[in-house]
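All remarks here apply to the structure that follows.
Only one protein chain is missing from this complex, and each of the others stays in its spot.
On to chain A.
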Amino acid sequence: MEMLVFLIPVALMLGLVGLVSFIWAVREGQFDDPDGAAARILIDEDRPAEDPCK
């Protein structure tokens, strides 16, 4: 039972870390453009290398 003294605060801390990072993400505006975030990862920033087959 003494374990609870450690385990409960640990569980709460983990939960709090999640909550705080979620609130941070909301404030940062990371949920403002979900479609854009999904699309941006597909954009190639670099020029493609010369096609070796040609």
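As a convention for this text, a residue touches a chain if its C-beta (ideal position, glycine included) is under 8 Å from a C-beta of that chain, and two chains touch if they have at least 3 such contacts; residues count from 1.
The criterion applied here is as follows: contacts and distances are computed from a predicted model.
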*Which one, "Heavy metal translocating P-type ATPase", "Sulfur compound chelating protein SoxZ", "Spore germination protein" or "Hydrogenase", is the UniProt name for the chain you do not see?*
"Heavy metal translocating P-type ATPase"
*Which residue numbers on chain A touch the omitted chain?*
1, 4, 8, 11-12, 15-16, 18-19, 22-23, 26-27, 31-36, 39-43
